[in-house]
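Okay, handing you the structure first.
With one protein chain removed, the remaining protein chains of the complex are shown where they sit.
Just so it is clear, A, B and C label the chains in written order, and each chain counts residues from 1 on its own.
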């Protein structure tokens, strides 16, 4: 057992529902092991500027269900400056921090690794991002909630699409991956799903999108038609695609960009449980000496993964569902 | 008592949550009085094309909680043709319709009035639109649900705005009125609300918007700042306004356009109750001979209002809340 | 204008969604008028024990959407002791409180009136209770949310009742009034609603309940049958009634007691707006000298009502809907 006396935690990058549940689990687990916890504010900025608060059990009471993060989050350009990582390491030393837990995505983990060059303490990551684009874990904290938030919007749009017998395009987040779009699209019964993993769309050839629309209208007189579009999969996004489609098929296509509502909201059960598990696991593994790893979950079990490899993006989206959607979904 | 044997109902214009609850109440009330009910599909289009279905109690079972409308809705350019209204009247006569109930907004009611020039039967309107922009009723069916849908999104955006200490602009529907924006803005604790009733925004002078932002940041170090923007209150909408503000104050302002999710979803209790009340009242008043009126609710009581005056837009948004928001809300 | 320098607020009795929104409005309005606000904890207990906190704008930031009450609530037996009111008045004087705002139901208002016998400052009530059983206001803070919470449960039970073609009894709160039951029952499409206002049920004669059930089953082969039962309308509650019905008609009837989930949850828009309006209005009226009154809303307008008459229970539940439900609902 490594003797850790003082532990720090921060949330970095885009906020994700469940970050608070993770902070809570870290604090409760550490407290039970007589480890002091401090929380840096605004991601790595709070570390650089030594803006922090001590976190006791009472500070994490009744936060498991809250969206956002009580520690605030932020991007941190200062850390990317030449002397940023060294300064961050200095701050950790000055504050007698034995270990730092970073809750965020692979970009935030790169920041942690940069610091490790100048820091003797332990560093561990916990994957918190709605995008699920982190290697070494089946799911990231916030992903499940983002799906249900998107789904809620899709269900509502379906109501009005159905009432009006219209074509709607719904653009979902995901940075450069289609996890949210595939999951929410399948769950929402979307007639088509357009995401980066399905190959780049050619704006000059919309036939692959148009054909199934016309097929559905011909064959089934289908009342509504929903296309889920992952962000960054068409130049100009869903709005441009809707305009192009309207022009091409002569039926009005409307776009709806969900945007930042996908980041907020009370986390669903799956995210709270994952966040609790990974937060608790991270503290335990720090006590076992772990460093430069991420606490993830694979096949239902908590496990460690090299922080350096979390950005590899080798993780595939469910091939069974991809195949099914392409064969049947747009039928 | 007027002897009505056959009654028709249609939903027209933008769909609104609660339209199904209204159809259900009409059918149940009529059935109890031995009146046959048919429903035209796709608004006035179904009337012109005689596309309809008979509606019995079993057809409206378990629809009170559904968004959209089982009768579908649509705009109907054909009715605005020179001979449209006469043809619609002919269809009503051919189908032996003694009375027609139109669920929709003031545009749909104008359609009904045009038909009345050629039709001897009774015509009654029920206000169904999320925008609440119909005179002669305190509330329209769908308004309460639209507020809560917008609010749900605002709460989620607040989570992420709060985590990031950012400025967000949320654009809400409402056509040319600010009912939804004022209600959702007040309920969401928005720091500013921009809507047509508060006077036209001058794109060349953003100071009235910028000043309170800077004041809040200076005085309170406020973590998040939310501005609710009614559609049609700034050229180019919230996206353009966000860009202009970002440029003017040097802090990134993000826009989120809620769009069509505001039309869908299971109606909240208030809308289901209003829809039930007005649907039942409309049938009863038809039996008492009412025609060319709208069934609305004023001060908690169902009442009739001339269909011809429903578009007058004399209805004011709550002056107490307007004043409070302007004095305090942006404090 | 009365010069108020220091204002106190407390929440008392059963908590209701929207109480936090009301506290927020009070603090923001008072702050804008340079009035200091303190909040007593745990209802009148905090007053008697001088347990309180100063409330600034930052303390009410981001609470408009939270259920419960940041000031905590409680019943206060100590206030009902012989010298309780005098001691409470003494505490108010010692703390230099010019005016006290009590957010609660008519029981809490009686407590405030008892104190007034010994206190020279101003006292004002704001109606906060899910039960809506306060005279002098059309709606109380929390009522709208309780309806939607009950409705959400009813919709879910309908799903399973429908799948199983079963009879379900759902017991809702409301103390001795049927406001919640009537509203949620109508909105949930309940086949029957049993509430105090419809007359006392005679346990020895269940025929008025059984007849419509048998009628529905005979006539329509209806798949599900939902009965909303207000608490205190049958000895032993919905569980006993379900057993009696099961025995009497030979079809299994199941009871579901919603209980305390009806008190919690994020307030819906209507409650947040009402709470904001009444909280702001209460402060303004105190500044105009008002005392021993309740700030309520009638016909959409904020207004004052003698605190002494708020428990009169002269307020009727919507007669139109009562009649309709009795004629049609159980059809």
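The rule is short, and it goes like this: a contact is a pair of C-beta atoms (placed from the backbone, for glycine too) under 8 Å apart; a residue touches a chain by one contact, two chains touch by 3 or more.
Not measured: the values here are computed from a predicted model.
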| item | value |
| --- | --- |
| Interface partners of the hidden chain - shown chains only, full complex considered | A, C |
| Full-complex contact with the absent chain, from C:36, C:61, C:135 or C:155 | C:155 |
| Touch residues of chain A, complete complex, unshown partner | 21, 24-25, 28-29, 31-32, 57-58, 61-62, 64-65, 138, 144, 147-148, 151, 155, 158, 162, 183-184, 186-189, 220, 222-224, 266, 268-270, 272-273, 276-277, 280-281, 299-302, 318, 320-321, 324, 327-329, 331 |
| Chain C, residues in touch with the chain not shown (by the definition above) | 11, 14-15, 17, 19, 42, 66-69, 72-74, 149, 153, 155-165, 168, 223, 254, 256-257, 259-265 |
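Note that only the chains that are shown with their structure count from here on.
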| item | value |
| --- | --- |
| Overall pattern in which the protein chains touch one another (line/ring/star/complete/other) | line |
| Chain located farthest away, centre of chain B as origin (C-alpha) | A |
| Rotation angle superposing chain B onto its copy chain C by C-alpha atoms, nearest 5 degrees | 180 |
| Central chain (distance from its CA mean to the mean of all protein CA atoms) | B |
| Centre-of-Cα separation between chain B and chain A, whole angstrom | 35 |
| Chain centre separation in whole Å, for chain C relative to chain B (CA means) | 28 |
| Centre-to-centre distance between chain C and chain A (centres being mean Cα positions), rounded to whole Å | 39 |
| In chain A, residues with contacts to at least two other chains | none |
